[in-house]
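For this view, one protein chain was removed and the others were kept in their places.
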Amino acid sequence: MRLLKDFDQKDLTAIGKELYRFATDLYPVCRSITGDGIRQTLAAIQNRIPLQISEVATGTEVFDWTVPKEWNIRDAYIKDGHGKRVVDFQRCNLHVLNYSTPIRKKMPLRELSPHLFSIPERPDWIPYRTSYYQENWGFCLSHNQMLSLEDGEYDVCVDSTLADGHLTYGECYFPGRSTDEVLISCHACHPSLANDNLSGLSVATSLAQLLSGRKLRYSYRFVFVPGTIGAITWLARNQEEVASIRHGLVLTGIGDNGGFHYKKSRRGNTEIDRAAAHVMKHCGEPSEVLDFSPYGYDERQYCSPGFNLPVGCLMRSVWGTFPEYHTSADNLDFIHPMQLARSLRVCVGIVDVLENNRRYRNLSPYCEPQLGKRNLYRSTGGESIGTEINARLWLLNLSDGENSLLDIAERSGLPFPTINNATELLCQGGLLAAVHEGEASESATAGISPKH
Amino acid sequence: MRLLKDFDQKDLTAIGKELYRFATDLYPVCRSITGDGIRQTLAAIQNRIPLQISEVATGTEVFDWTVPKEWNIRDAYIKDGHGKRVVDFQRCNLHVLNYSTPIRKKMPLRELSPHLFSIPERPDWIPYRTSYYQENWGFCLSHNQMLSLEDGEYDVCVDSTLADGHLTYGECYFPGRSTDEVLISCHACHPSLANDNLSGLSVATSLAQLLSGRKLRYSYRFVFVPGTIGAITWLARNQEEVASIRHGLVLTGIGDNGGFHYKKSRRGNTEIDRAAAHVMKHCGEPSEVLDFSPYGYDERQYCSPGFNLPVGCLMRSVWGTFPEYHTSADNLDFIHPMQLARSLRVCVGIVDVLENNRRYRNLSPYCEPQLGKRNLYRSTGGESIGTEINARLWLLNLSDGENSLLDIAERSGLPFPTINNATELLCQGGLLAAVHEGEASESATAGISPKH
Partner (left out) sequence: MRLLKDFDQKDLTAIGKELYRFATDLYPVCRSITGDGIRQTLAAIQNRIPLQISEVATGTEVFDWTVPKEWNIRDAYIKDGHGKRVVDFQRCNLHVLNYSTPIRKKMPLRELSPHLFSIPERPDWIPYRTSYYQENWGFCLSHNQMLSLEDGEYDVCVDSTLADGHLTYGECYFPGRSTDEVLISCHACHPSLANDNLSGLSVATSLAQLLSGRKLRYSYRFVFVPGTIGAITWLARNQEEVASIRHGLVLTGIGDNGGFHYKKSRRGNTEIDRAAAHVMKHCGEPSEVLDFSPYGYDERQYCSPGFNLPVGCLMRSVWGTFPEYHTSADNLDFIHPMQLARSLRVCVGIVDVLENNRRYRNLSPYCEPQLGKRNLYRSTGGESIGTEINARLWLLNLSDGENSLLDIAERSGLPFPTINNATELLCQGGLLAAVHEGEASESATAGISPKH
């Protein structure tokens, strides 16, 4: 499986355009944790990858939570005394407090005011606010809009429904040779917000397309769920199955101009944590590894102590640290085709590590084998060696059946693909053999050298 | 036990004044490792806390040492040819070499000189010098005094006694629910030196007063001993009992303007080491953690290899690193009421950690519990969360029966009290339960999640 090699033969600019186009298509939809917005979004994903869509009825108990009523909205506005829509859901779906209960009433400004949300520090931006579990109605608007509202009567309308229905989520599964799974999870509940999380939806969908039809080592499961309640619902309904998850990534906020950030799993030293850190380090962009914390995206649920799954979170700019976060400024100008493409490439690189991270055994472990006679060395002595030969020497030296390719890549400082590529010629040359998966590592070395 | 919370409701300025007043009261006494000076000091402490005073006879063998003769002094001086006291013990008790044997003799300067000690680099300060185990007589004086001595006859007098008697130390014990002990140890043998160690005596006495009458988890033992020989004597007479010591602190030099220093125990990674480092880090003053070394105060004895007790040493400026150390400049101007009060607060903070450092178990470990329905979360979604909610999330995420509150405080970067305070509401909400002390940690988690 040479996923990264194949990917690098494609046109990254074209990939970026395609990723951006999909985000653009999904941008206008008014998503929430339930309702037709997320259904419409999952249907668009289903057009691209095989998605199994589940509907879970309102009132279903999921661990400590209950699936809420389904919310749908047709229209919402505030009209002034002249009948002019001064706040209009049709122009931007962030204008309505997400999960706002229906209302239709004339009222003076002082009665309306407690239901209005703005950001004084960013007077041109509309905030994104929600009230899922406390019934309330409200509007979000720019602070300048707020200030321009004069005293007087307003005609207030939220034409929404909050009623028994369903919570909807989608799953895409690609079986591999092993039933051990890699989980890719995205939240799909945010309305017109581009980085958070249309970037994640777009990249995850493309990653699934790239894996489709391939011979895979691991099985892959992509889940597109409403944030928090969706991940909890999915976990509640798959409590036994999640034991198969060996590695997992939450993808979010990976379309902006910021450098990469990877937030480690609760365990902090799992293979996905190391793979993500390694790929980022060699990706050519600034990157940072962050310790786990229990606040954030759905890794909160996957890493709750009862599950404690090896799931991290890959981002560019970290939520809450950039002013555009959860505002109307997180729009299609905030994300960029090439950034999406490069994020996809990092995801591909991580999958490439997971798929190829095996242990090998040097079949000629006493002294260095003579690479020269196999045309695997430079011809004139005395000069320095290149990266390819260096990778061979590292592989031979550390392949005692214990060290994985990722171990060797980390210790050598060489990128994983360089190490991985070097295995081929050495195996062909009879110098290296893959250790069978599941082969006990101790017996693996015992055969070579009792001294080791 | 909310020791720190209660302490923080008191007036820190008033506490500082009281600490300083006690140091001032003790300042004039001429203490030594035996004799009436230390008896008088222990009596003053006994006026404030219940102190059991022990007398150990001269000649008693204590490990490799022998309790020395008892030393007492009434007067000492050097008179010049005019009968004028040019060096006078009555003006400063540092003038006499501590443990000086008695002498009464007229002699020329050249005979006197070898018995005079001064500090040429600090010509105005009187050094503090001792000769406990080698019989000698002598005087300490400022270098300027030394230089002003003209040739001629001097009348030299040390009106001291060195005779069979006793070594005296004091102990104050507060029983707690457990017989496991916390040891607080101070040396009480230095004459008129304020930071070293009236600051320690004053803070330890106040700490004992704060613990008096409280329901305590641990038993607390305060020992006030002459340095080195006193700690050795106490250990020799309590060889079996010290096995109960779980945590210990030597307090010394904590009244000056320097930042905090904590010298770790020989083991280096015990709970007291971590608690002290954590409390210092969040105390708002500069602080530094120092590795163990075998030179210093009585932690030398507690951390000798035969005992290897978990005892560290809390200081402000480190002995030997400031010029006033062991000179007359370590006087009442060198220590400050507010510094003493802040030092006491750090001690209270450390005890607060020890008393409250338990393990808890998240009773709803699969996914995050719904804090909102218990009014433990913010009401409007989309905004950032505060420290209190953050502390709840950390507690729930890491409370798998394995992590202690100190583990959680360290990993979250939040102060221990913030974590500790958060346990209350979560326990009331049925989300968290304390793990029984002594409950096997493995079985504690086994009940929750076989996957963990």
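The first chain written gets the first letter, and so on, giving A and B; residue counts start at 1 in each chain.
Note that in this section a residue touches a chain if its C-beta (ideal position, glycine included) is under 8 Å from a C-beta of that chain, and two chains touch if they have at least 3 such contacts.
Predicted model, so just to flag it, every value in this text is computed and none were measured.
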Original post:
Looking at B:95, B:143, B:217 or B:300, which residue reaches the missing chain?
Top reply: B:300
Subject >> Omitted-chain contact residue, chosen from B:7, B:71, B:128 or B:262 >> reply: B:128
**OP:** Among A:251, A:398 or A:435, choose the residue that contacts the chain missing from this document, as touch is defined above.
**Re:** A:398
Original post:
Looking at A:368, A:388 or A:407, which residue reaches the missing chain?
Top reply: A:368
**OP:** Could you please point out the chain A residues that touch the chain left off the display?
**Re:** 362, 364-370, 372-373, 379-385, 390, 393-394, 396-400, 411-412, 448-449, 451-452
Subject >> Residues of chain B (touch criterion as defined above) contacting the omitted chain >> reply: 62-65, 98, 117, 127-134, 228, 231-232, 235-236, 239, 243, 266, 291, 293-295, 300-301, 303-308, 320, 326
